[in-house]
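The complex appears here minus one protein chain, its other protein chains still in place.
Each chain gets a letter, A, B and C, in the order it is written, and its residues are counted from 1.
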Amino acid sequence: MNSFEPKIIAFLCNWCSYECADSVGRAQKEYPSNLRVVRVMCSGRVDPQFVIKAFKEDAEGIMILGCHAGECHYKEGNYQALRRYILLKKMLAQFGIEGGRLRLHWVSASEGDKFVTIVSEMVRDLKKLGPLLLRDMER
Amino acid sequence: MHKRITIDPITRLEGHGKINIFLDDNGEVYRTYLSVPEFKAFEKFCEGRLAEEMPAITQKICGVCPTAHHTASSKALDDLFSVEPPGAAKKVRELMYNAFMFEDHLLHFYFLGGPDFIVGLDAPKEKRNVFGVKDTVGVEVVKKVIDIRKKARGLNAMISGSPLYPVCGLPGGVSRALTEEDRIHIKDLTKDFITFAEFTLKIFDDVFLKNKENFDLMVSDIYYHRTYYLGLVDENNKVNFYDGQIRVVGPDGKEVMKFGSKDYLQYLQERVEPWSYMKTLYLKNIGWKGFVDGKESGIYRVGPLARLNASEGMATPLAHAEHERMFSTLGGKPVHNTLAYHWARLIEVLYAAERMDELASDPELTNPQVRNIPDDIRKEGIGVCEAPRGTLLHHYVTDKKGVLKKVNLLVATQNNAAGISMSIEKAARAIIKNGNVSEGVLNMIEIAFRAYDPCLACATHILSRNIACS
Amino acid sequence: MKDEKIRIGVYICECGPNIKEAMDVNEIAEFIRGFENVVLTKPFHLLCSEEGKTLIEKDIKEYQLTNIVLAACSPKEHEITFRKVLRNAGLNPFLLQIANIREQCAWVIKDKALATQKAKAMIAAAVKRVAYHEPLETKEIQCHSDVLVVGAGVAGISAALTLAQKNRKVYLVEKLPCIGGKVARYEKVFPSLECASCVLDPLLDEVLHNEHIELIAFSEIEEVLGFYGNFIVKVRKKARFVDSTTCIGCGACSEACPVKIKNEYNEGLDNRKAIYIPYPGALPHVAVIDGKHCLHLQGKECNACQDACPFGSIRYEDTDQIQELEVGAIVLATGFDIFDPKKVSRYGYGKIKNVYTSLEFERLLNSTGPTEGKILLKNGQPPKRIGLIHCVGSRTKKYHEYCSGICCMYSLKFSHLIKEQLPDSSITEFYSDFCLPGRESQSFFKKLADKKGVNFIQVKNIDSVELKKKDNTILVKYRDINGKIKGRSFDLVILSVALEAARNARELAEIFDISQDKDGFFLEEHTNIAPVSTSVGGIFIAGCAHGPKDIQGAVAEGQAAAGRILSKLIPGEKLSLEPITAEVDEDLCSGCKTCISLCPYKALTYDQKKKTVSVNEVLCRGCGICVATCPGAAIKARHFTDKQIVAEIKGLLQR
Partner (left out) sequence: MERPKIALYWCSSCGGCEESVLDLSENILKITESADIVFWPVALDTKYEEVNRMKDGEIAACLINGSIRMDEHEYMAQLLRKKSRIVIAHGSCAYIGGIYGLANFYKREECLNRAYKEVPSVKNPEGILPQAQSRDGEVEIELSGFHDLVKPLNHVIEVDYYIPGCPPNPENVFEAIMSVLQNRTLPKGNVFADQKALCATCSRRDTKPEKAVIKEIKRLHEWQWDPEKCFLAQDMICLGPATRGGCGERCIKANMPCRGCYGPTENIIDQGGKFLSALASIIDSKDKREIEKIADSILDMGGLFYRYCLPSSLLEKKVKSLSS
């Protein structure tokens, strides 16, 4: 199972978390290569359809990163992300998709180490969960 | 090696079906198989759903008798949430129900089972259908049929939203009350309905009673089985579609059991056969003796004829008179002639029209209080009603939040499956002689099951059964 | 999506060694060459060099490229740069997509094979995405050079006048019926002890007559939309019930009015009528009806003022009016309120006669005040012994930890003025510390200290001061510097109360969407280097709304704010709008209104006629919240459309 490398789609908001990823880059801090970033203006732009689509396209895990409470560039977009995340996570359970596969974190531009930890932890956990077998019962 | 003849699909019925007939070397029937390639798994996928959504979900079992499932489901919810609907709500439900019965039975007579006799058994197959009916009895009649059907559907739409799929059923009542102008409008309709029911019975007279060939066929032994009969009856043992006790009479017409739907498991049982998707219902305490009729065999029949056999008449005057006429014409209760289902069906059409008329005259019908809000979830509920094709039962088990854990459904046509199979078998043996299987002959076999107006979409499980050679 | 019309050029920047050494650039190029719609793929050593930019520009023309993908550094680094390149080559700048293979790949993945693999996915995503890009136009709108000043106290007035000097149209909105703020109700000002009205009246007069200043008195701000250069402001003009164009403020109406209410303009020390002029000399000198108390407006039988008015200026039918202003910048100079000493029972304020707040005492001193400037006790006698208590409500954990800064000076001012009027009186100032910064404060103090009959008592802790009624006098008990409990009796005591944030500060902060500090004062952008601007571009703060300060400070801030505006907000200048905005497809919008309340900028409105929602592109900032919300998928996020993002996801995940 350790040969398994999970693919993670991360939705990063333009102002905090994307900035943070860049600063991690500038600081040349290493983190797992499993992360695939989609840049959005605000975590409030993340449509649950994107998350479901990403799973459909074989992502094993999905991450939504937004600004800390009260720091959203668009005032409250991050709360929209939070609300959708909570409902979606609950609904995905009904589809057999474990909670650990969808995560939401608040990351400010300066929290590079937190970013690296979050990514590493998710990769570690997804290796335990293994792949999502979406095509297992086609006939 | 046996020669195989297939009728695929069997037609002019609701749902999929296929008949396999195997002939032996002498061209005599060796075995027949009726199979229904359908399985929709409601019993499973309803698990996890919300109880209050069930009337709108389970009715999709069948688009021909959705109102039956909707009603059985709503009643199961009354039980599950232990809440009694207000008087007006019950009347609205019953009104909707009779409108549906009326329209569905007529559909069978003019579109499905009737054309064989209206157009004529010897007519070319291209003609044996509603369009043939048009040419035989005239376009005006068909237009009238269409018009009446439209009105009945319109009535359902008015009460329940959709002309087809009602959505008004809720635990403890219905979602919408009827207004006084609704009632007046309905009252106008029911007059037409009664007139049309009587008109249709006249057509039946001409087609079956005045036509010797058809009458002889109806009373012939080819379409005859001595079985038990089961149906819902009111406190006076009169036929009732919406509510009542389940009454069973024997081949001799005597009452052998009477029970409430809650006790169904004590009286009814299903069996599974290795070669069959079909679960065959039979009377538990009489027992399964194979596909044979008679007092010793637990096989029973349901539906229009069965309801009349299992009751002591109709609760409305005109329908009751017609009921008396049928039994005197066919030699008293019970009538075992399968083709008499056609007659019984039209008597129910008349009853439905009369009952609608009664309800439309009832001032309580428009009482705005059509819901009682439940405050309890009993975690188990059972609901029953008489679907056009026979007794229908929904049984739900939920958790304390009202989320479905277990679902069981006894569907009208399942009750008749054994009977239908016997009928096909018997007809095939009687009609197919030394290998002659002309199209006309095969249709003579199909009319055996059409009389039941089987709903194979309802019997959502494949049935493919073997009849042991006797 | 294969499409003949789409011709994508892909450029992989090696960023010197940065990217080149971290991954196998050629392998990546090979991989990308095979992609749909890709007509050329070029690795290049440094794309942001002049050489690199020219190359791209040349290729676009030579190969008729329609879309460009760059695999390089973060878009935050060079997106703007390369958009320019596209524009120069005649392509719409938004037909560009950058794969951030430096910050997000080369620099964070040590394993070359893994880095190469990830870079492939990132570029694949960009290629798939860019095929769905649409040209976007950057719209420009005229920016408004007019300015809104809220609050017509010294700070606001200074801002307004400074702006008006440069012929800027200024809307000066004042909550009260008269202008001049608190200063207009002082007798004299420190340290010069000049007469306040001599200082202020010329300014007020200019405000009233300057053609560039539109005074909107007796009005409040209801709503503020938009941003720097383009604010849309709703102002509620409260009904005055008097026609200010014909009223000359003769006062006949007040004479006739039968209603008496406490006069808030004299701190309730005397009464006024239901129709009144706040105080003699209040500007504009026009009467106003207090609707709550006017008998007529309360539906009773009374037309006294109407009958009395020689000019027929009474307008009972008057109603509130909403005026919409379009301005480019806003100065908030909404002032302060004073600490209410009733909160501290020790001071016995409100219970013990002849105990006054500083503001009440200002009115006692004022020639337009209840006593026409005579210092009198309630019994009409002049006081002999007068006490002043410093730091009432200031510098205490319980109320305000901050020092209000001006109380020492105005207390000293009071002593000066008392001595002028009652030379024989004895004055005692109870203080715990003196706060006397600035050039003239010390001499101001010295001058007073030299006078006889003026005592300064330092108390151990200001909270130890306690007032008691003792027969007809007021006993001030306190702990002296050695902690001994002592007492002194006075005829009159003045409480030097703290300045605090205006009661409606929170409400205003919400309307203008700016921050407050923990005490409720408006927060500046930066304490030292941006003291009068706020976190919201185009909104400035001045005067005591921003913290306690003296007149000099307030005026300086007002003028500073004006200066900031004059330097940035140039008339005729264009503002370019965010091209990345939301767009409603009216053929799909069902009018369910789900989106409307979710827009942080109130950019979405429901069109009652069309029964659909529309976007105000001036207000929309393209966050995309409404797009993700729209249950009918009828809203599109320009440059972040569902199609584009889905294509990107597919690309990132393809094996």
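Going forward, contacts are C-beta pairs under 8 Å (C-beta built on N, C-alpha and C of every residue); 3 or more make two chains touch, one makes a residue touch a chain.
Since we're looking at a predicted model, the values are computed, not measured.
*Asks:* Which shown chains does the chain we cannot see touch?
*Replies:* The chain that is not shown is in contact with A, B, C.
*Asks:* For the full complex, which residue in B:G63, B:G294, B:G331 or B:G435 touches the chain that was left out?
*Replies:* Here the residue in touch with the unshown chain is B:G63.
*Asks:* For the chain that's not shown, point to the residue among B:L268, B:L339 or B:I432 touching it.
*Replies:* B:L268
*Asks:* Specify the residue from the set B:T136, B:S175 or B:N367 that touches the hidden chain.
*Replies:* B:S175
*Asks:* Name, in rising order, the residues on chain A that touch the hidden chain in the full complex.
*Replies:* 47-49, 51-53, 55-56, 69, 76, 79-80, 82-84, 86-88, 90-91, 94-98, 128-134, 136-139
*Asks:* Can you name the residues of chain B that touch the chain not displayed here?
*Replies:* Counting over the whole complex, chain B touches the hidden chain at residues 2, 4, 7-9, 11-16, 20, 22, 30-31, 33, 35, 37-41, 43-53, 56-57, 60-64, 66, 77, 81, 107, 111-112, 125-126, 128-131, 139, 142-143, 146-147, 149-150, 153, 157, 159-168, 170-172, 175-176, 264-265, 268-277, 279, 281, 371, 373-374, 395, 401-403, 408, 410, 443, 455, 457, 461-462, 464, 466.
*Asks:* What residues on chain C make contact with the chain left out of this view?
*Replies:* Touch set of chain C with respect to the missing chain: 585, 587-594, 596-598, 606, 611, 625, 628-634, 642, 646.
Operating definition for what follows: only the chains that are shown with their structure count from here on.
*Asks:* State which chains count as neighbours of chain A and simultaneously of chain B.
*Replies:* none
*Asks:* In terms of CA centres, which chain lies closest to the overall middle?
*Replies:* A
*Asks:* Counting C-beta pairs in contact, which two chains come out on top?
*Replies:* A-C
*Asks:* Where the CA atoms of chain B average out and where those of chain C average out, how many Å apart are those spots?
*Replies:* 76
*Asks:* Let me have the rounded angstrom distance from the C-alpha centre of chain A over to the C-alpha centre of chain C, please.
*Replies:* Roughly 37 Å separates the two chain centres.
*Asks:* Can you tell me which residues of chain C touch two or more of the remaining chains?
*Replies:* none
*Asks:* Applying the document's contact rule, which stretches of chain A touch chain C when the two form their complex?
*Replies:* My answer: residues 7, 9, 18-19, 21-22, 24-26, 28-31, 33, 35-42, 44-50, 53-54, 57-59, 73-77, 80, 84.
*Asks:* Over in the complex, which chain C residues touch chain A? Could you list them?
*Replies:* Interface residues on chain C, with respect to chain A: 74-76, 100, 102-105, 107-111, 114-115, 117-118, 121-122, 125, 580, 598, 600, 621-625, 627-629, 637, 640, 642, 645-646, 648-650, 652-655.
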